[in-house]
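The complex appears here without one of its protein chains, the remainder shown in place.
Let's turn to subunit A:
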Amino acid sequence: MLERFPITQYINEEGELVRQDIKEGLSLDLIKIFYEKMLRARMMDKKCVNLQRQGRIGTYVQYEGQEAAQVGSALAIEEGDWMFPSYRDHAATMTFGHSLRNLLLYWVGRIEGGIPPEGKNIFPPAVPIASQLLHATGAAWAEKKKNTDRVSLVYFGDGATSEGDFHEGLNFASVFKAPVVFFNQNNGYAISVPTEKQMNSKTIAQKGLGYDIPSIRIDGNDILAVFMETQKAVERARSGEGPTLIEAVTWRYGAHTTADDPSKYRDQSESDRRRTTTDPLLRLERYLKQQNSWDEEWLASIEQKITDEINTALAEMDDVPEAEIEQLFNHVFEKPTWTIEQQREHHMSIKRGQV
């Protein structure tokens, strides 16, 4: 299966272009945009980890190391399409237009954090594992029924492929030819359980075979491979050819969450090694250097721009008034039931000291 599903790469670890056929579409401007988007995601992630350490946000789920997989795929869809993230995919959602303010609010436990900007179809992150594959399939199926060319892009990890909903999602999408792109980030671990204990199969891509879904394996740390191959899958979906399964092989440098200690179950020196070898940002830096296009001033200017953006978001987070108690009771139903009304009134009257 490893031969059948080779890992597609466009730029290798040394920053060399290994596929000449894309050279025309590969402008330095585009590479710089990719770099900037990934740097933005990485800086935001680092900031969130720091905020958690300072106790300013709650338990946080980091993605450092997976920027190419998330940013590259998110750039392959457009406004009007649908995105279904898991809890580790804020690099994807912020690239697709989720505001940094709401991203931060999500991690301070605010409902507002799950709400995308107007016009952006981004679901709140799915916390159960693999359940979102079905929502993506259903929403994509709805677009097909409405005769549009809109698609769904759904994210999930390697552990998710053990869940029934992964298989049900692929099966439904295949049967109904739903325009959905299943984007797997195989980072090697489902919390502490390594891939080889998760599945006996050598690849995740091969699981698509059982559903007659075209499936590919790509270098998830190579943003060019991610962007180009996701774009192809999106185009397939748009033109009515149905779903695609993409396995993006990647690595999370850090822990599963800020509450997890990865040194218990894996050798963290692997992460140190990867920072100097497979890192998605380093790879583009090397490429740009080889093209004599690396520019420290440019880097400093985008770092400053991103820092400003994050600081603005942080100030917005701090400025948000406390959550209104009413939020507990609102939006459970369009019209609250009498039980909820009664509970609200009782709770509020005690808060007001009237009882």
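The rule is simple: contacts are C-beta pairs under 8 Å (C-beta built on N, C-alpha and C of every residue); 3 or more make two chains touch, one makes a residue touch a chain; residues count from 1.
Convention: contacts and distances are computed from a predicted model.
> What does the UniProt entry say the missing chain is called, choosing from "Molybdopterin synthase catalytic subunit", "Alpha-ketoacid dehydrogenase subunit beta", "Protein HflK" or "NADH-quinone oxidoreductase, E subunit"?
Choosing among "Molybdopterin synthase catalytic subunit", "Alpha-ketoacid dehydrogenase subunit beta", "Protein HflK" or "NADH-quinone oxidoreductase, E subunit", the correct UniProt name is "Alpha-ketoacid dehydrogenase subunit beta".
> Among A:7, A:26 or A:142, choose the residue that contacts the chain missing from this document, as touch is defined above.
For the chain that is not drawn, the touching residue is A:142.
> Which of these, A:112, A:260, A:285 or A:309, touches the one chain of the complex that we don't see?
Of the candidates A:112, A:260, A:285 or A:309, A:112 is in touch with the missing chain.
> Of A:8, A:86, A:131 or A:258, which one is in contact with the hidden chain?
A:131
> Please identify, in ascending order, the residues of subunit A that touch the omitted chain?
Output for subunit A: 82, 111-112, 114-116, 123-124, 126-128, 131, 133-143, 145-146, 152, 164-165, 168-169, 171-172, 175, 327, 330-334, 337-339.
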